[in-house]
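Before I ask anything, let me first share the structure, which is written out below as structure tokens.
The complex appears here minus one protein chain, its other protein chains still in place.
Coming up: subunit A.
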Amino acid sequence: MAEPVLSMSGIRKAYGSVRVLEEVGLRLEPGEVRCLAGENGSGKSTLIKILSGVVPADEGTVSIGGRTIAGDARAAIAAGLSVIYQDFSLFPNLTVAENIALLKSTAARERWHRARADRRLAEETLARMGVDIDPATLVELLPVASKQLVAIARALANDARVIVMDEPTTALTRSEVARLAGIVSALKAQGVAFLFVSHKTEEVFAFCDTITVLRDGRVVADGTAAEFDGARLGREMTGRAVETQRIERAPAPQAPPFLVARGLSRRGDYAGIDLDLRPGEVVSLVGLLGSGRTELALSLFGMVSPDEGRIEVDGRPVHFPSAIDAMAAGIAYVPEDRLTEGLFLDQPIADNINVATLSSGFLSRAALKRRAVEAVKRLRIKTPGVEPNVATLSGGNQQRVVLARWMERSPRLMILNGPTVGVDIGSKREIHEILLALSRAGTAVLVVTDDIGEALALSDRILVMVKGRVTGAFDAAEIEEDRLYAEVTKEARA
């Protein structure tokens, strides 16, 4: 066995009386790509904080490249560890070159800023990765995938030997994921070790040699990727068998459509869209980022106006100049990014649930609380009460708060954009069940997603969107996963 570049052993950590990590150990050899898998709340983030020296462990040792790190972020960086956070932690106002060089110059405690040297370092590093990005560009102007590459380059420029990546593929399209995989394997050959933190099973198998599974603060499984399959990984992460198949259901009733769209077009976003959304039916709109799926969904909710076409509700033509008009017609919209668009993070759970239903001028505190408590119970939101801020909840539970808010309005059409992004496997299934139940109670449900597994598990009908057009409509019970995948990723026919 080669000398490990990273080793952790006997790590314990507790916040107050809550034990977050118990006897956790982890090792990484040069050129190894290991996946750290676990649900939200399993202790993954705490482990990363200890690893990167941001938070000290109560017990146990961390050593990187033979050096012991004890709660010192600078020492961890100097020893060759780089963490690439989900938000990349870049400086939008600085150039690519400055972003790449700043970590190294800070770690080396350099006194001077040398623009030319920064540029050279950036060029060399990007070339080593085989990436073509202009070092003089401001980072804020780069697309998401390029930002991630800059973050990796920044780590490499500082001679990183271990790169920790937190949920690296969340914001990437298929082709960008493939490019990332290529870069990772090239760097791996150069001896760089990676620790991928993830709960997406597909990417775990696409990238990793070895897997460590964390559950409730303990390592519950550790082995080579070959020893795992999707089912086992899900089982280890959740502690129970997880259904990845389609949820059993009665066929959707063929009610007259609640909402009909005909020939809906918006220049640059989508064209010639026909839609029928019926009460009691779950329809998925599946497309990649940039396919126009979000713009179309927003048009149905009055946030983006179409240039052409018509929308009918209950057979009568309607026009939604704003979201308020769409809400009045019985439509609810759950946005893609619940953290910035959907939730008031530092407000209590109860207020977050009630905010969309406040219409009369007077509030009854007691009635509002009662309603929130019922919603929490019905959606099985894990929380000690309705008073804590939403920020204290895990991703899956936050998403349930958003659902609870809109379900309080008893909408006739519920549009959900990426309903389980950043939600762990166990919660995902439960959210799907909640949505299916909602639909069967008579609500039309439209799910906008790029998660093919989600579309198959949840929907009655699937619409595929490619480059602004609906290129296929399928019965979810009949289409195969591979076929659907091919449909979604194929280029638009001219």
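Basically, a contact is a pair of C-beta atoms (placed from the backbone, for glycine too) under 8 Å apart; a residue touches a chain by one contact, two chains touch by 3 or more; residues count from 1.
The rule is simple: contacts and distances are computed from a predicted model.
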item	value
Protein that the absent chain corresponds to, by UniProt name, given "Allophanate hydrolase subunit 1", "Succinate dehydrogenase/fumarate reductase iron-sulfur subunit", "Electron transfer flavoprotein subunit beta" or "ABC transporter permease"	"ABC transporter permease"
Candidate in contact with the missing chain, chosen from A:66, A:92 or A:143	A:92
Among A:67, A:113, A:310 or A:380, residue touching the chain not depicted	A:113
Option touching the unshown chain, where A:47, A:103 or A:233 are the choices	A:103
Subunit A, residues in touch with the chain not shown (by the definition above)	54, 73-74, 77, 83, 85, 89-94, 98, 102-103, 105-107, 110-113, 267-269
